[in-house]
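Shown here: the complex without one of its protein chains, the others still in place.
Take a look at chain A:
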Amino acid sequence: MIAKRNISVEVNGALRQAEVEPRLTLADFLRHTLDLTGTHVGCEHGVCGACTVLVDGRSARSCLTFAVQVDGRAVTTIEGLGPGAGGLGVLQEAFQRHHALQCGFCTPGMLTTLTELLNDNPDPTEDEVREVITGNLCRCTGYAGIVAAALDAARRLREGEA
């Protein structure tokens, strides 16, 4: 009999406590335990990037992270990226403007990955944007709209658009 473990995780700014099996992935913890279904699960072996979330501000595959490993840490999901109450952030608005999504399956992972990039590097080159999203597969857009949205959002954020 495997013992469950108690974990406390700050998820999108709110402290969440739960008793979890050690084998529960962070992705399944978010989706099934917390009902935060914005984090998408694609390949479940770390290749597609759809499940990317931020752990202490750093992008991570939530399918390759166990929930017990984020005990005491802060996790940000797609639900926590906007300004709240269903509004969109600067990067999300840029995705809409540049048609950077079609089916939307890769979008949560794209947005979390690019949020980290823009926090680290407010003025990335196109090559830097393309390099960082090599870890996120999109089968609809051909990436052009995503790259354009990231560069546009970077410019707007630098110019102080909140």
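Keep this in mind: a residue touches a chain if its C-beta (ideal position, glycine included) is under 8 Å from a C-beta of that chain, and two chains touch if they have at least 3 such contacts; residues count from 1.
In this section, contacts and distances are computed from a predicted model.
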(request) Report the protein name recorded by UniProt for the chain absent from the figure; options are "Xanthine dehydrogenase family protein subunit M", "ABC transporter permease", "YeeE/YedE family protein" or "cytochrome-c oxidase". (result) "Xanthine dehydrogenase family protein subunit M"
(request) Determine which one of A:12, A:65, A:107 or A:141 touches the chain that has been left out. (result) A:65
(message) From the list A:46, A:83, A:104 or A:142, pick the residue that touches the absent chain.
(response) A:46
(message) Counting contacts across the full complex, list the positions on chain A that touch the omitted chain.
(response) 2-3, 5, 21-23, 25, 28, 44-46, 49, 52, 55, 58-61, 63-66, 68-69, 113, 116-117, 131-132, 134-135
